[in-house]
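All protein chains but one are shown at their positions in the complex.
Labels run A and B following the written order; every chain starts at residue 1.
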Amino acid sequence: MTWEIVIGLETHTQLATKSKIFSGASTAFGAAANTQASLIDLALPGVLPVLNKGAVECAIRFGLAVEATVAEKSAFARKHYFYPDLPKGYQISQLESPIVQGGHLDIMVGQGEKSYEKRIRLTRAHLEEDAGKSLHEDFHGKSGIDLNRAGTALLEIVSEPDMRSAEEAVAYAKALHTLVRWIGICDGNMQEGSFRCDANVSVRRPGAPLGTRREIKNLNSFRYLKEAIEFETRWQIETLEDGGQFEQATVLFDPATGETRAMRSKEDAHDYRYFPDPDLLPLLVSADWIEREQTALPELPAAKRQRFISDYGLSAYDAAILTASLEMADYFEAAVRASIPAAAKLCANWVMVDLAARLKREDREISEAAVNATQLGGLVMRIMDGTISNAIGKKVFDALWAGEGSDADEIIEKHGLRQITDSGAIEGLVDEALSANPVSVSEYKAGKEKAFNALVGQVMKAAKGKANPQQVTELLRQKLASG
Amino acid sequence: MIYSDLKTLSRALHEKRISSVELARLFLDRVTRLNPELNAFITVDEEKTIAAAKAADQRLAAGSAGMLTGIPLAEKDLFCAEGWLTTCGSKMLQNFVSPYDAAVVTKLEREAGMVSLGKVNMDEFAMGSSNETSWFGAVKNPWDKTCVPGGSSGGSAAAVAAYLAPVATGTDSGGSIRQPAAFCGLSGIKPTYGIVSRYGMVAFASSLDQGGVIAHSAEDCALVLSAMAGFDERDSTSLERPAEDYSRLLGQPLDGLKIGLPKEFFGEGANAEVVSAVLLVVEEYKRLGAKIVDVALPNSHLSVPVYYVIAPAEASSNLSRFDGLRYGYRAPDCNDLSEAYTKSRAEGFGAEVKRRIMIGTYVLSHGYYDAYYLKAQRVRRLIADDFRKAFRECDVILGPTSPTTAFNIGERTSDLVALYLSDIYTIAVNLAGLPGLSIPSGFDGQGLPIGLQLIGNYFDEARLLNVAHLYQQATDWHTRRPQGF
Partner (left out) sequence: MSLTLLEIEHIARLARLEITPAEVETACWQLNGIFSLIEALQAVDTAGIEPKTHVHDAWQRLRADEVTYRDEDGAVRDLLQSIAPDAENGLYLVPKVIE
């Protein structure tokens, strides 16, 4: 009998607002401790919150991007618990009427031929404030509290339990990560905690009702997300198969051991005593406002993916890779514009293979690429029109990357890389190769196809790679057949 | 000079017959001499007061002074004032020197140029009706020092009644301005919710709290309210309305004014002397040209139960921030974080505050929220709707401020229900968010002041103050002085 794994994700995305959600303190990362903790963030007696319009804009944009309902009326509630990084003793959040309701995200799971698309439904997304940080290094046996992060705007995005494997959960998290950066509401910096996931995991026999779930808190990398879910599901299945049981719990993932571990259970931990915040009035989002945000929204990844498939004839897989970020998609399209539409597939290959490899090797972002999209488009154009071969193209690319010229044409001229297409010249090279390599010729005639490749290699070597490969092949076959 | 009204003081200051420094010293001397009998002040800081008075004198000399510049006042100790101890009457904040100014302090002191004589006593975190819950001790009523001054703005009322300050700020969440004003023979106004910014006013029950004034007359109240009210973008519940001169209607005749008498305010529980004094006021208003109509507030008897759900619920939440981690009291020798919380809060808060935190925690807790909190919020709407209907029949509503006059210190500390019920006539006004004021309207057989409450429709403060003012033009209760002060 098999087990079905059921996963839902709650993702905390720090919104890319300049100031905090309820105060005018900066949200910039890395400031000296508590210098970005205003009187409001510190919860001094008498201070009051005022809502940041920028945070609401981010929430609206997200709601539109996932085709959710953006609530005309939503409200803020207080969620109570005591912890030193929560100065008010409550977190301002949204409970009953969140600003984003429903929606979905289409994800691509797996690679190549085995990849498949899946729609993950969203339950809601709501605005709330982040907590500060407790530093548990030892300060004379005490903990240090830095409240710079306290009050940073968060959008908590809650999915339905629609994922069935760690791989799907990671694909969802990645798609969400792409989307929030795409629409400019989150910088996506996971090391700095801008994008953090909680995973609700349970297992069941197919067709059975949902099993007991455990929530893995605060996963701030895709790798941890995957490892934590894999460990947790294994643990749950083994426990159940051994005839054991477990309770609903909150667990932490320890990256060092790769294991999840239940937090100390507190009997009153979940009595948050929510009630409407009397300091904040209900939020009204007008149809006009939604309309304005809709107009300002860029073409979204899913739409762009579809367009890449239909307009450029790309495969679904290639289209998915090229829409992994807005920067990559823009780069690709700019490269196509600098060449011709028919070169789109070739451009795609260059972006996904050669450019990507180079970026990875030098640990650069696409925005830092030394070859810009126009230069790459120009290079691809020269391959398309037969001026150079694909192999020579790589040399031109390296030269461009090294800054040896302003475009492909300049490099081709400077280094004399233009392809030899004159059939008389190629015939001369072929004849030379045939007479210089009698062993290969006889092997070929004895039926060894490998020998043919060796002969092609000899011709190309003599041509310094510039001979048109197709012409070389054709001439060789002709000569060998006739001779 | 100390018995003068604000207009007279202002004229004297502007005509340079007295300087602000001299005036401040007159009052500070009285505070030094008489406060030990009353315990009205928690903090006096002569240096700061004189510095503020000097600044006021400069403005007076430079001709940039306003009506209130240089006039002393006492600040209720839950208005944060930069550099001043701001205790809220609690051990929890006994060492809290505020790093910032409340909006009210900015407006009255920094802008209007009034001079703070100090911070006055109050029930701890404004929870109380007798000023007996203060960590700094009970305040005594200048009319009878064995009696309470009322609360929670008991220090404000005692200070003004004893002429230790010409005027004081107060706050009112369930009657905390009107009831002490009534008990101390003073005029006190709680304006419409949202008129006075709550920024920097330490929150008790956020949806009920409203700042206001305690003074000798409705006219003085109008002058100070005009300076303290106004839109503040830092308070999301502050109303965006143009500034108002609340004294603009003072002196206009009452002709045709319809005064509503709710029978619910004259029923059982109301002391006979209080009722007859209030009915005499009704006769006076008839003479002044008002028409009397009966109105009904059928749900008003529910206002105390509703209040004791909503106010503690909000208070339990608002007071969560007092954990002794960033400011305020931290219990010594805590072994771990959990102890730091529970001991600091258990030792820092007094009994009444802890009681209300527990009530509030309970009514918000899992399984009780709907039955208590939501239920109370629904009944709150019914109570507010009663007023809406009543104001279709009348312009102002009149009744007693409190069922009794001031009671003895210690008399009701063991009977909480009786104490809570003493706010029965004032609480409904906060639940609806309406403006209400109390003015003196006679004395009982023991010589204790009786308070009359006038309730107006939303934003009708100017008319309400005029209705009170005309009564004070025709009577002299508000000019009576307690013996020895």
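Criterion: a residue touches a chain if its C-beta (ideal position, glycine included) is under 8 Å from a C-beta of that chain, and two chains touch if they have at least 3 such contacts.
As the structure is a prediction and not an experimental result, all values here were calculated from the model.
**Student:** Check the options A:L210, A:L281 or A:A357 and report the residue that touches the missing chain.
**Tutor:** The missing chain is touched by A:L281.
**Student:** Given the contact definition stated above, which residue among A:K18, A:R234 or A:K464 touches the chain not shown here?
**Tutor:** Of the candidates A:K18, A:R234 or A:K464, A:K18 is in touch with the missing chain.
**Student:** Which of A:R61, A:R149, A:R213 or A:R273 touches the chain that is not shown?
**Tutor:** Of the candidates A:R61, A:R149, A:R213 or A:R273, A:R273 is in touch with the missing chain.
**Student:** Suppose we count only contacts with the excluded chain; which residues of chain B make the list?
**Tutor:** Residue positions of chain B that touch the missing chain: 95-97, 99, 193-194, 207, 233, 236-237, 239-240, 299, 301-302, 304-306, 308-309, 316, 323-330, 334-343, 345-346, 349, 354-355, 357-359, 361-362, 365, 371-372, 374-382, 384, 416-417, 420-421, 432-433.
**Student:** Considering the whole complex, not just the chains shown, which residues of chain A touch the missing one?
**Tutor:** Contact residues on chain A toward the absent chain are 17-19, 23-26, 31-39, 42, 44, 50-56, 76, 82, 84, 134-136, 139-147, 264, 268, 271, 273, 276, 278, 280-284.
Everything below uses one rule, namely that only the chains that are shown with their structure count from here on.
**Student:** Just give me the whole-number Å value for how far the CA centre of chain A lies from that of chain B.
**Tutor:** Using C-alpha averages as centres, the distance is 58 Å.
**Student:** Could you list, by residue number, the parts of chain B that touch chain A in their complex?
**Tutor:** Residue positions touching the partner: 78-80, 86, 88, 93, 96, 98-100, 102, 198-203, 205-207, 233-237, 313-314, 316-317, 320-323, 325-327, 337, 341, 361, 364-366, 369, 373.
**Student:** Which chain A residues qualify as touching chain B in the complex?
**Tutor:** Per the stated touch rule, the residues are 39, 42-51, 78, 80, 82, 84, 87-90, 143, 145, 270-271, 273-275, 278-281.
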